[in-house]
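Questions regarding the structure given below will be posed in turn.
The complex is shown incomplete by one protein chain, all other protein chains being positioned as in the whole.
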Amino acid sequence: MTAQRFFPIAVITLLLLALANLMFGAVSLSVEEVWSGLYASSENHFTIYEYRLPRIFLAILVGAGLALSGALVQGVIRNPLASPDVLGVSHGAGLAAVCYMTFFSGASTRWLPEVALTGGILAALVLWYLCGARSSAIKLAITGVALAALWASCIDFLMLTKPLEINNALLWLTGSLWGRGWTQLQALLPWFALIPLALGLSKYLNLLDLGDDSAISLGARPPYLRLLALAIAVALTAACVSICGPIGFLGLVAPHLTRKLVGGRHQPLLPATMLTGACLLLAADLAARTLDPPIELPAGILTAIIGAPYFLWLLLRMK
Amino acid sequence: MTRPFYGLTIALTAILLLFLGWWNLFAWSVIPIQAQDVWLSLTHFDSQSISHRIVQDLRLPRLLTAMLVGACLATAGTIMQGLTRNPLAAPSVLGINAGAALGMALVSTLPVLYGASSTSLAAMIGGGVAWLLVMLLGSSWRIGGNERGRLVLAGVAISALCAALTKAVVIMEEDQAAGVLTWLAGSLADARWQTWQHYWPFALAGLFGALLLTPSLNLLQLGEEHARNLGVNLLRSKLFGSFLVLLLVGTTISAVGSIGFIGLIVPHMARLLVGQDFRIFLPVAMLLGATLVTLADTLSRAISYPMETPAGAILALIGAPFFIYLVRKRTL
């Protein structure tokens, strides 16, 4: 499939999924009911406007953000197993958020994205310190998952020892879109100003694919480029994690899948990855809400059920 | 090292274990228990005394279970590291814990499977399927196909998959969820005599079987080709070893839930103390495992006294940095 054909198909899929997300759930609505629900007079206004609509926007943003960070990390580290969650950045950000909420109970959730960002950066620095720049793909991935396990066990530990705050923290960490609304959307939106910056790196990310020596000779400066791209990836991941908690494997799967479809050039790849990520998370959230209504599964569980086998397949294919 | 030194190590570990066990029986109890009450409750049991009752009915089965859990998990880890010749192998790393938990979650929540099997059998089957998948995907069954990093990553992915499925099952069957979540965290707080009775026969059988396996584990360390030349039946050793691992881990998880990292840490500690000979370091590993879990269980009452923190959470906190240390030290 070429990029020219990918984009229309992906956009249509995205719109259809968004519509399906508006229609199905604990209560199923028809297309007309959805349409009239957008107006305040309708009885479905609350469900549609306050509940499903912001959640769709969030799913699109978070899916796009996580997928883009995955593509940036994979582009920079040239490691097919890399993604923010495999490298422990997501859980680092999550740990910082939980610490903030347990130790400063009553603190405003307004600063949650910044706190999560600090955690994500620290987690990335720890990984960098442990592995250095020239680790093999597998070693980097193992250290990353080990760190992720460490942060996760710290989170578990905090949640088990501070059970009073547990509900608040747990709500943020299930990797779910449940109960998120316009407020969270507002908190998340400023971070997406980073996207144009990320897209602007496409040309130079292409050169990194040729190896550092060629990239330098073609006018790129790999160390700065790496730092900038990783910083953007960490910031986007942290912002998403601070809203939804770690949603596993999305940042790994979406870029891979997209690279298969549109090729490895970053100019089409980065925007296409964002579309794929948005579609995947919308689909996961739709399934999470409709598998067994009225019970909702966290969308992160569904992405893990799809993503983990995909990771295994990648592992098998690696030489 | 000389033989008396082994004896000394074993004796010292055993003494440490006894001391910690005694301490475990009275320390950080919500209802205060005097140290001498512990002794009295064992020699002159007085059913009127609350502290005697607590020691007899709650603390003692809990302590015995903790010791056995430690020994079982350490043994399972030792066997796995021996079979795969991979220093990072352990039940929790290679997906057995998560698989066993999934098996139990399925049996205890899905109405279709109600009573289809006992929980420990379900844990064994779940763990077995996960272990088989990891070994196949990590290409560890093939002769010479022993890529350490790949095996571990396969284990991690299978763990993530099983954990996600377990959570999904638990959330969908809400009425059963509370019970399932408790043992997911891996706590000894609910171990009673009944738990102990269901647990010890299988656990002891597994531990005894592991001792029988040690000579072939020793030979396996020379490499599979050499081991074959020296008359080890590779397939039989691997199958028997895997069966033992599943027996030990499956019964442990169904008794107290998923406790991680003991199987990873303890074999390394034991090897550091007494060297590479499995016949010697396996018993040391059993003692050390029992000591560590006993200690963790005591701490689990201390950390947020008077609340209980699951011992599994404490061990994960110690275990994850150790795992990172191992990854850094070894060339993968």
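Chains here go by letter, A and B, matching the order in which they are written, and residues are numbered from 1 within each.
By our rule, contacts are C-beta pairs under 8 Å (C-beta built on N, C-alpha and C of every residue); 3 or more make two chains touch, one makes a residue touch a chain.
Convention: contacts and distances are computed from a predicted model.
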### Query
According to its UniProt record, what is the protein name of the omitted chain, chosen from "Fe(3+) dicitrate ABC transporter ATP-binding protein FecE", "STAS domain-containing protein", "Helicase" or "Sulfate adenylyltransferase subunit CysN"?
"Fe(3+) dicitrate ABC transporter ATP-binding protein FecE"
### Omitted chain's touching partners, listed by label
A
### Task
Using the definition of touch stated at the top, determine which of A:T13, A:T118, A:T161 or A:S202 touches the missing chain.
A:S202
### Task
Check the options A:T13, A:S42, A:T118 or A:Q267 and report the residue that touches the missing chain.
A:Q267
### Options A:A26, A:L125, A:L218 or A:L316, residue touching the unrepresented chain
A:L218
### Task
Would you write out the residues of subunit A that touch the absent chain, in ascending order?
78, 80, 200, 202-203, 206-207, 209-214, 216-221, 259-260, 263-265, 267
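Basically, only the chains that are shown with their structure count from here on.
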### Task
Between subunit A and subunit B, tell me the centre distance in angstrom, where each centre is the average of that chain's C-alpha atoms.
34
### Task
Could you please specify the touching residues of subunit B with respect to subunit A in the complex?
88, 137, 149-150, 152-154, 156-158, 160-161, 163-165, 167-168, 171-172, 174, 185, 303-304, 307, 309-310, 313-314, 316-317, 319-321, 323-324, 327-328, 332
## Note on the structure
Counting only contacts in the complex, subunit A reaches subunit B at residues 81, 130, 136, 138-139, 141-143, 145-147, 149-150, 153-154, 156-157, 160-163, 248-249, 291-292, 295, 297-298, 300-302, 304-305, 307-309, 311-312, 315-316, 318
